[in-house]
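The following block contains the structure, expressed as structure tokens.
Left out: one protein chain. Kept in place: all the others.
After this line comes chain A, so read on.
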């Protein structure tokens, strides 16, 4: 059952081929057997999963099943989950048991899905390799020496290894799309505000957005339909109707106008990645799309702008970890300042401290205008680049990452790690949706094709991704690990 897509599993459950309990047991056994070195889960909630599976089976027997009833999945450990440890990959929250559910979790529960547990991630979602987790790095299922990407590295690896058909992630600068690309699966970052951020541990609030990682665009469409929508508890969630995102999947692509941003095919792009991406674009031409070059002239300012705005927001968001109300607290504090300083020094890892210091510095007196205000002005120019491009074309395409997955331990310098996100980070600054789909390999490491649309164009993106997956079989390739049967 582990080799089936979420859509196939939902159909199997509906047809009575297997129960949710049987499916959940089979996948829990795979997690138990295969996740040791892979390390994609921080917490496995076997008991709660089996209870949820039984409730799903009972609902189906009573004639109350919905499209996702009984379907197993996993949640990045950034989604607050009532009664379950929610660590954000940090020592700071190693003992934190969330007292409430994130809206995404609540919606997935209400839809009858079964969570197998919480997946590994870069601490507080700060990273592009999952090496910044307090709970240790995650292996790439395609190659144990490679990173799975980050920050949703555990979610991507769990799906690629066939431990779950889908997992939820969050994306602040590429944290769904880049690990999806590195692990050879499909990952969607929705428009900012499309999915509620309530109960998602905050990193950078004007950039954070939750979305699904799964094997196919069709699976992502089903999950987005379940999690999207306005939430009064997140004032930035958008009051706008949620369509059934599966409805437009089969629309033909004839006449689709594709733009290739010149800046996404320049210096630093691995020629083998470029080759795979250009071949994928050739597939679109054969499906009736037209292709033209466009320009996003402020592209190379995106990483500098992001590394002002995101750390600034992070330094503010992470001020809440004070050792008083929840989270790690140091032993025997001498006074209140000592309590704050030592609790935070002990609880946060190196990259988190780096970003808190960076953000605090750029927001401090004398630097605010030169850094933060300047970055916000540049952010407007970056967003305008995309709006101008979408006046001319329907979607933009390019690589999700300049290289395939790199080796564990290969990127020690923070700036070189940051530059890895050159093709994903501007999308969060602009707030537009993006999806990464499997589009080939360099050696044994997958390549992701990134497809971008204008605000709220998720249905179109999923349609464009789905049609590619009808014409190619890259998304059906499995690493040897996923082929292992028990």
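Just so it is clear, a contact is a pair of C-beta atoms (placed from the backbone, for glycine too) under 8 Å apart; a residue touches a chain by one contact, two chains touch by 3 or more; residues count from 1.
Throughout what follows, contacts and distances are computed from a predicted model.
Peer 1: One chain is missing here; what is its name in UniProt, given the choices "ABC transporter ATP-binding protein", "Phosphoribosylformylglycinamidine synthase subunit PurS", "Aspartyl/glutamyl-tRNA(Asn/Gln) amidotransferase subunit C" or "Formate dehydrogenase subunit gamma"?
Peer 2: Checked against "ABC transporter ATP-binding protein", "Phosphoribosylformylglycinamidine synthase subunit PurS", "Aspartyl/glutamyl-tRNA(Asn/Gln) amidotransferase subunit C" or "Formate dehydrogenase subunit gamma": the hidden chain maps to "Aspartyl/glutamyl-tRNA(Asn/Gln) amidotransferase subunit C".
Peer 1: Tell me which of A:206, A:403 or A:472 is the one touching the absent chain.
Peer 2: Only one of A:206, A:403 or A:472 touches the chain omitted from view, namely A:206.
Peer 1: For the chain that's not shown, point to the residue among A:47, A:335, A:391 or A:473 touching it.
Peer 2: Here the residue in touch with the unshown chain is A:335.
Peer 1: Taking the entire complex into account, which one of A:41, A:79, A:192 or A:390 touches the absent chain?
Peer 2: Result: among the candidates, A:192 touches the missing chain.
Peer 1: For chain A, which positions touch the chain that isn't shown here?
Peer 2: Looking at chain A, the ones touching the missing chain are residues 96-99, 191-193, 206, 232, 235-236, 238-239, 298, 300-301, 303-305, 307-308, 315, 319, 322-329, 333-342, 344-346, 348, 353-354, 356-358, 360-362, 364, 367, 370-371, 373-381, 383, 413-415, 418, 429-432, 455.
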